[in-house]
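The complex is shown incomplete by one protein chain, all other protein chains being positioned as in the whole.
By written order: A, B and C. Residues from 1 in each chain.
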């Protein structure tokens, strides 16, 4: 961790349980999504976040309700951690009109105005300029908000990464760039896509202060995010957080994973962010078996309820096909 | 200068005179172009290189005939220094079919197969990927060539700069990136466009070795270019050369220069690369007044001859309009 | 340079002022900035340089660098930032210096600006206005002479405008800024110097309807942007031969105002479309197809198209002129539509 302001989050029992619960909600939600994909309830591309939960959960701790979030196609974790309700999220996965994006977007395009969750973007790198603009709007309107922008390490090769980092730094905009470095972009390992594999070196060349953090350790992520957000709110301009993480599952549902070994995946699974926090919590007496059991039960109920909600949801009528292409004009 | 291999060019009298002559040719050629623009013989956009001659002339000393050059819309200097003949170059400025690009390209699109001069690109940053590809072709065909890629400091903000630097470095391609840092991109000063105004910091973040050089000192540029090209030919991958220079004239012929002061321009004019080399040459007795006079006379003749050539040139017939859109197929 | 002869006739008693297309656009920008604190303009060289085509000259002094925002050469970055700023409650005007550079930000326009409302199930609108210079005629050669209006007109979710008159140059911006969705405005580079008079109080104009710039009964000439003035000149020439051409200025390229086009063609029974885009895949093709779909039984002749030759625009004047739609070609196509 590089910044001086780093403040250990206050690891009270409620807080540890809350972190655990958020990660577990994501995990169980997505495990169910994978099943639903096999059952052809969910279609299109489905990118699971399993293994990376600590990143979204850790970062969201540092945000206030007024802050904004921009994510990628691998965004269920961000959405849940940000507070997007599970029912409309699951309905979105189904494409039902009760979904958070009315079913129009599906897995890759989760949006939620209530939590300032601006997607859900399936163009790698495409969200970065948007985050810069949201931050610019906040700054020009004298709002102290932060925009958190999530993207994978693969996106760092795109021109839009470069242009966005420069703009944010040049204009000292309140953007928290969160690089989810899970070592692969689809099947392309970092060393195959970057001449400089230390992602932080990139941030530095725009004069954006950066930190690297163990993305499997939710507490570390939270601490780093809090420090970065504090710096942003103190007017120090954009900050960059590289979270070293790993996806346990395939890139999407169509991926034979030829590019990495089973052993590598297994090694990383030993660092499962949920198992780690849970083990540590038990070891220091903050978490008990009964907590976990209760949590699992509650989450199972919540996930099942979301599936029921989605199942009970309705298909948008065909007559609505052209809806929301443009904004309806008030009759004059 | 940063590299160890830096070797002072051998400053023999012929070499000094040759450097002086090349810079003077560019200067006088362009001065004449500016007049011809006023006379409406040359049209479209005309971007003069006046003040920056040391960069093109210095870099070209390091190249062999088999090497390739990629330039921008401000490329008359590169073209002349590379060996594109003045007659077809001037005819190109006129749009005559005797022009090096048959008149189709004009000032911004000078091409010449004989000298491997690949343009002449009016999209800022657009030439960089091309240079990467040319270098890739050389590498894949086991040719020891270098591709020299010229671009302005303004181009460094474009996504294509980022993508090209990374690709070249990742694949260790024989590209010499030459950044002509003349402090402005049209009317935008470097500090208005870059959060990090030290351009070299950018090269470093791709692990591309870099050097910064006084772009008003042709000998310094030559030395730095030779060192960089030697490194490339030694298989060390791409190299980056930042040449600090200044354009004495407006960005193009439509520019009121509101963004910089007359004093600033005058200060830089005192560092005119031609005047400097000439003064130094005289001071050490390598250059004599008579040399300059003879050179000026020869160049005046050459420039006038190019104008005569262009004037005597012909307009491509209208019936040829669709020519060279695609490559003619051999009749089967 | 065309004279702005197709401007609306002066209303009695309304003072008129001399202006140019450039000044009209500038006045519209200045008014928007003065009226709405959420509006700002950003783009390459809009500030200190005064704008590549001098449209924004003087505005930096008046409004300061926060609202007249020079950007780095980063088309995707700052257009995307404009979209984000619109999402965040601002009403940005983003200037992409010319359409020639807009491929670099087309992903942001197509995949973000145009789709965001739909993808979000109607939660977010994107009230961004993107201005671009367009068109050939200045001997700027192959990379700097594009007319890609039809690419933009193809995109659901955005509105595309092509002001051709002083009134529209003055008035379309305000209406565009009031639009809750992304609007792309194409300003033809050949029009910036066009001089004429407009009402002293000229302001917002509608952006829903095409406009009949010249009434006529013998055939319909459908066009937009820089080609309007060539088409009006052709109509004058045709009039001297006794042919009365109706000239329709599309004004809005997306959504197209079929009603105005079809009403005209149903009367005249003949049509020629004039479009500075390359012929294949041009907007002219779209207009032709629509006329056939909606007016086939009223047509007395095939629909003509006068478009740009399918060649990257050459630098020399005579070749550039030959590549672009010109008055004689329009006259010839009109005659052909009339079987003459």
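In this section, a contact is a pair of C-beta atoms (placed from the backbone, for glycine too) under 8 Å apart; a residue touches a chain by one contact, two chains touch by 3 or more.
A quick note: this is a predicted structure, and the numbers were derived from the prediction, not measured.
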In the full complex, displayed partners of the excluded chain: A, B, C
Residue in contact with the excluded chain [from C:118, C:131, C:214 or C:230]: C:118
Residue among A:18, A:144 or A:192 touching the omitted chain: A:192
Hidden partner interface residues of chain A, rising order: 43-45, 95-96, 103-106, 108-109, 121-126, 154-155, 157-159, 185-189, 192-194, 255-256, 258-259, 315-316, 318, 321-322, 325
Residues belonging to chain B that touch the chain removed from view: 68, 97, 99-105, 109, 111-113, 118-121, 123, 126, 128-138, 140-141, 159-160, 162-164, 166-167, 170, 323-327
Touch residues of chain C, complete complex, unshown partner: 76, 100-101, 103-104, 106-107, 110-111, 114-115, 118-119, 141-143, 146, 148, 150-151, 153-157, 254-256, 277-278, 280-286, 288-290, 292-293, 296-297, 299, 301-305, 310-312, 314
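Simple rule for what comes next: only the chains that are shown with their structure count from here on.
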Chain whose averaged C-alpha position falls nearest the assembly-wide average: C
Centre-to-centre distance between chain C and chain A (centres being mean Cα positions), rounded to whole Å: 41
Distance from chain C to chain B - Cα centre to Cα centre, in angstrom: 37
Chain centre separation (chain A, chain B; CA means) in Å: 46
Chain B: positions in contact with at least two other chains: 157-159, 192-194
Chain C, residues touching no fewer than two other chains: 71-72, 74, 76-77
